[in-house]
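Only one protein chain is missing; all other protein chains are in place.
Order of writing sets the labels: A, B, C, D and E. Residues in every chain begin at 1.
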Amino acid sequence: MTHTDHNNNSMLKITLNLTMAAFLAGVTIAVVFYFTAPIAAIQRIKQKEQSMRDLVPNATAFIPIEGQHEWFRAEKDGELQAYLILTHEKGFDGHINMFLAATPDQKVIGFKILSHKETPGLGDVAFKPKFADQLTGKGHQGLELVKIPEEGKITAVTGATITSRAVTTAVKRALIDLETFLNKPKNETKDEAAAEIKKEHK
Amino acid sequence: MEPKETTANIQKPEKLVITSSPHIHDTESVTKIMWIVNLTLLPAAIFSVINFGIPALVTMLLCIAGSIACEAAIQYWRKKEITVSDGSAVLTGLLLAMCLPPGIAWFVPLIGAFAAIAIAKHTMGGLGYNVFNPAHIGRAFIMASYPVAMTTWAVSRIGNNGDFAGAISKIGTLDAVTAATPLGILKQQGYDALVSSFGGQMEMYQALLIGNRGGSLGETSSILLILGGLVLIAKKYIKWQVPVAMIGTVGILTWAFGGKAGLFTGDPILHMLSGGLIIGAFFMATDMVTTPMTTKGQIIFGIGCGLITVLIRLYGGYPEGVCYSILLMNAVTPLIDRYIFPVKFGALPEPVKRS
Amino acid sequence: MFRKIKGGVHPHDEKQSTEDKKIEFMPIPQKLFVPVHQHIGQASIPVVAVGDMVKKGQLIAETADGRGTPVHAPTSGKVTELGNYPNPIYGSSLCVVIESDGLDEWQENLLTTRNYENLTPEEMIDIIFKNGIVGMGGAAFPTHIKLAPPKDRHIDTLIVNGAECEPYLTSDHRTMMEYPDDVIKGTLIAMKILGVSKCYLGIEINKPKAIALMLEKCKGTPIEVVELETRYPQGAEKMMILAITGKEVPSGKLPMDVGCVVQNVGSLKAVADAVEKNIPLIERIVTVAGKTVKDPKNVMAKLGTPFSELFKYCGGFTGKNGKLIMGGPMMGQAQVNIEAVIVKATSGIVTISEKDVDYVPERACIRCGRCIEACTMHLMPSTLSILSEKGQHQTAQTDYNLMDCVECGCCYYVCPSRRNIVHYIRQSKAKNAMVRNAIKTGSK
Amino acid sequence: MNLWKEFTKGLIDENPIFRLALSLCPALAVTSNVYNALGMGLTVMFVITCNNMIVSTFRNVIHPKVRVPVYIISIATIVTVAMLTLEAFFPILFKELGIYLALVVVFAIILARAEVFAAKNKVIPSMIDGLGMGAGFTLGMLVIGTIREMIGNGSFMGYQILGSWYQPPLIVILAPGGFIVIGFIIGFMNLSEERKKQKKEKSEIAAGGTI
Amino acid sequence: MLTAIYAILVMIGLGMMFGLLISFANKKWSVEVDPRIHEVDEVLPKGQCGGCGYPGCMAYAEAVVMNPNVPPNLCTPGKDAVAKQVAEITGKKAEAMETVIAFVRCAGTYEKAIRTGEYKGVKDCVSANILVGGDKGCTYGCLGYGTCVKVCMFDAMKMSPEGIPVVNPDKCTGCGKCATVCPRTIITLTPPGVMVKVNCNSHDKGAIVRKHCKAGCIGCGMCSKDCPYGAIVIDNFLAVVDSKICLEKCSDPVCLTRCPTKVIRPAIWGVVPGKELREEIKA
Partner (left out) sequence: MSEYFLLFMGAAIVNNFVLTRYLGLCIFFGVSKNFHASSSMGLAIISIMTMSSMLTWTIEHFILLPLGLYFLKTIVFVVVIAVFVQILEMVIKKFMPTLYNVWGIYLLLVATNCVILGVPLINAEANYNFLKSTVNALGSGTGFAIALILFASLREKLQFSDVPKSIEGLGIAFILAGMLALAFQGFSGMIPL
């Protein structure tokens, strides 16, 4: 055992030891960060663009909408193609975050899930086309979820009603928000809609 | 290595058996108890065949056969005595079947039986050693594996109008009209929708009691299950305190918190009679292997089960919570047994009189 | 009126075959094998040599350090051997073999007549000790020790144990029927020795005749006859004290700590004989019963009589025996050897036919809790048995009150898994004792 | 010193997951498919090897009183580097592994190897040991991942293997199934070992002719 | 760039702060435990057998370091080598340790010894013994329920199919655990090299022994008469070998051939006494 050799100047030695280690660690990390940070940032942006492009393939530019967090206008040659809205809702287990793409007249184009904690193989069936396609083309009035298929309504995925409802609600809220945003002066609509959502959610 | 019992060395013609005292025994045995519990479940099982037809019978037979086969195979493999004849595997299979939806796909009961017997029971050594209720582990296992199949219910063939004759005549048909269970309707559509689906409150209670309603195979006929349970109580195989504690807790708590309109507006009768509560309280919370040993402990167990059941029913993701509540309390059982035990004789000394 | 005991069982009492039969005096067998070690504690030391002629009642073995009791010759004859012979408690032990000369002559000047009222307690204790009286209720605890509690314990109650809760056994019953006066005399003697004024005689209500007789005989004495519920183990002294006085003997304590002394009716008869007539304990009443015994009866048998002789006297067997038990079927000890002999604690010998042995291999505990309900000491028998099975004997003692178990056997009786609970408990006790001894003797 | 043995001991005999019961969290959390399992396994392998190298290089200058903090700093640095790299080049995997990636810092197996092996051995053997342990860990992750993905989803690395007739029991990719699967894997490992031992014993007895 | 520099600065700051903190705490608050305890614990074989008389290896390590009166050679399983190491660490004088192994003094196999009853209780010798002595005719003999086998922590004992435990001298450490649990004190600890051992424990008279067992010592004294070194004495109808004399002097065990019941056997391990004994002696 080498305890005894260190005893005399241990206080200094310990401090020095740790400081040295921390210094080396700091330098290493700093260097790596210095090189990878820009790449990571590019990656992040690329990814986001990718998911937006998946939704609106023919758009050329995505312009952030001012005053709204993560809302975009998808434009092709300066012409408005679609709105992209970040929205989320509580699912079976935790939040489901997604991008909603809507036509300028507030009809659903599609949505893209960014993150979720639903049960794989069960809950996430509600993100697949079989369910998702039902929403396409609907406005917020048409978004009503039922369990047993019914004309003109959205049928929930069996066994994943909760997830289906979460998705539908998130889309609906985004659409209503969008409508409110676009018709800003009419403030009442928003409250009404919010009240409606609340009722729905209960 | 156990010494080989050789008979070659018998010298005296008559060898006396030596064992420790006592030398006499009453007539109860594990085998007898298990088969009697099976018997008391039989009426409810027969009712379910009438109510749901042949698919119900098939599910039951699959569960029982699966359990027996599993148990025998494992015991054979472990070179232990094969004890399927003691009825406990049959009972586990039967109880498992009774909490499955009728007419579920054929492989699901088999997987359930495997989970119940191979995973819950025999990884721990078999009868008497398991810590979780095998039937419920089986059910929870397939619930997590095939949630869709497990929440697809068949409609009662007897129906709201009590058409027994019609049900019996249709017994062999395989039609599977799906329907929701009362608690499912309650959870998703609310109380009023539930009452109107039965056509009235009294009708609802009646259906819940007699069992002409949708639900798991064996849980529907509350009255037959209660009768079976009373037989067990009379035979002293189970204690009345347990079902009373569990059902009572559910009743009180749902009455208090179950209503949307405020405190004490819930419908306790609905909650007490629906779902697997009756079968759970009489046949599963009383499974001696997985519950506390002392009466006091069992009452705590019952209350805990009731509490968790209500928690899940009212606030949880599932419409029904009996299965999970019993499993959770199974996990608490060793703790209960650790702290609740009889006060030993003479533990509270009365003051010794001295002159 | 009285506190009920909690737990216990109710086996069929099977007493009908012998309860109305008069006690018969058995002819003296050719050879008697009198063990010098008849109860827990120290073995006594023989004071006779091979070839000696002894007379009935003569001292043949003496206690070495006062912890045992003296042994007397049950009949007159010649000592032919000192050797190891079957002993129903220890398997085999040193026995004084006496070949009877058929005369059954008392030692001269042995018998006297005394009146206990003229004797001081100390004198009486000495007489009881010298005459080798031990408890005849099962444990054979030396009576002179029990009747002389340490000075700091105040004894206020004597309880006479006539419960006889074991199935088959009727020796106490017959003692009360045929020697009621001796029992009462013995009781009065014990009361005088202990200096108590309160005395109860507890009898289970399945012996209405004994109750009636004793009620009548006890008139005018301070003895109060108490009818007890028929429930095994009502006769265990702690249960008896609870049922009669409502007191629980604290765990780890003795009856004297609650001011009680419990004595079996047979012991008190022996006390009376010893004090008034100076008759040592050389014979006792033995119930010979069981399904295979041709003619079950109560027999007055000399100590040292082989069981085989007794069975012969009772007409032999009608079928094959599976088990031979000394004592009752709940507490008795299974015997390997039919040549084992009557000792002071033998209240009965019971056979169980081969058919009825119905030995079912034990299975795992299914935790049904029946044993817990049956245990009169409020223990957790199933846990004790499992701990013992897994070798955790110390835990059983420290955490689960192993030592409180009285080995009554109710737990086994009700266990649907047929677990040998009592045997496991005894194993733990034995192993703990081995460890204790090892520590005491200073080896590892 | 037999380097090959240093390497292989980590694979089965001292497998960090099944034998040493260390670093169990990732073994459950990120093994519901093979892709993630592999990614995590390789990351850990990288970290453990680098760390063993660093620790054994500096083993003589580290004061015993601050051994653990210094090791932790070293591990955390390596992990951070790995994280930054993954984030830049494998963003999807980085997201899937989530918080468990950061938690590599505290995986007991890494610290344990540093303490038990690297602090007492030269650089090359330490690296080999780290490589072996990391490989064992990766192997374990792969086995669990394959079984879980196969049974629970009928696929391997995302490719559907079993046909649509196969209805996967979902539980296998959920928490309870993960536990149970690992339990059974351990059981099978022990069973095969037991068999081996029994055979050996039998042959011993046959040779000795005793007992 | 700035961020990177911040990172380095923060790390240095943290390192320095914690370095100071730890060294300060180390000086002020650290509690020294005698490191020798761990060293001793490390050399002990970790059988946790309790052979040393302490509850486990760590307890002995603590005792032997802290208490100058505790000798360093108490660990039987560790034998001399460990004793020496412990002595070195603790600076105590190591005394030579007598190596012994367990020896089962009974040859009453199922074949040779009668069983008088049919024992159906708990499979354990102590349990059997408390039931009026168990089912074996011989009250000194091995009951064969393997209590000793179960307690051996070193897997050195096996129950032979003939119903008598056998000891593997390679594995037996001489801890004596088996001897303490045997209700019939059949197991003794003897030096491994002794020429002969008496395979019986019965103090019964010859006639009784004969009745119970074909392999018992009847106390005839033939062996003791013919032993040139006087290593065997008859104690209460049982031949007892003085292992010291036997070990040191004897090279030609004549006693083996004299014994009429062949109860004296050469100290060869692994042979279940009984069946093979005769052939073995012939060879």
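The criterion applied here is as follows: contacts are C-beta pairs under 8 Å (C-beta built on N, C-alpha and C of every residue); 3 or more make two chains touch, one makes a residue touch a chain.
Predicted, not measured: the structure shown is a model, and the values here were computed from it.
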**Asked** If the hidden chain were put back, which of B:Cys63, B:Ala120, B:Ala135 or B:Leu224 would touch it?
**Response** B:Ala120
**Per the touch definition above, residue among B:Phe107, B:Phe164, B:Tyr205 or B:Tyr318 touching the missing chain** = B:Tyr318
**Message:** List every residue of chain B that touches the chain not included in the displayed model.
**Reply:** 78, 119-120, 122-126, 129-132, 137, 140-141, 143-144, 308, 311-312, 315-318, 321, 323-325, 327-328, 330-332, 334-335, 337-338
**Message:** Need a quick check: the contact residues on chain A for the chain that isn't drawn.
**Reply:** 22, 25, 29, 33, 90-95, 162
**Request:** Tell me where the left-out chain touches chain C, residue by residue.
**Result:** 364, 386-387, 389-390
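FYI, only the chains that are shown with their structure count from here on.
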**Prompt:** What chains touch chain B and also chain D?
**Reply:** A, E
**Message:** Need the most distant chain from chain D, centre defined as the mean of C-alpha atoms.
**Reply:** C
**Asked** When A-B is set beside A-E, which has more C-beta pairs in contact?
**Response** A-E
**Request:** Compute the centre of every chain as the mean of its C-alpha atoms, then state which one is farthest from the centre of chain B.
**Result:** E
**Complete:** Averaging each chain's Cα atoms, the one nearest the global Cα mean turns out to be B
**Request:** Please work out the Cα centroid separation of chain C and chain E, and write it as a whole number of Å.
**Result:** 41
**Complete:** Distance in whole angstrom between the CA centres of chain A and chain D is 33
**Message:** Residues of chain B that contact two or more other chains, please.
**Reply:** 16-20, 147
**Item:** chain E residues counted as touching two or more neighbouring chains
**Value:** 15, 18-19, 22-23, 26, 116-117, 120-122, 127, 130-132, 134-135, 158
**Message:** By the document's touch rule, what are all the touching chain pairs in this structure?
**Reply:** A-B, A-D, A-E, B-C, B-D, B-E, C-E, D-E
**Prompt:** Within the complex, which stretch of chain A touches chain D?
**Reply:** 2-3, 6, 10, 13-14, 17-18, 21-22, 24-25, 28-29, 32-33, 36-37, 39-40, 43-44, 47, 115, 119-122
**Asked** If you look only at chain B, which of its residues touch chain E in the complex?
**Response** 1-4, 6, 8-12, 15-20
**Message:** Applying the document's contact rule, which stretches of chain A touch chain E when the two form their complex?
**Reply:** 1, 3, 10-23, 25-27, 29-31, 33-34, 37
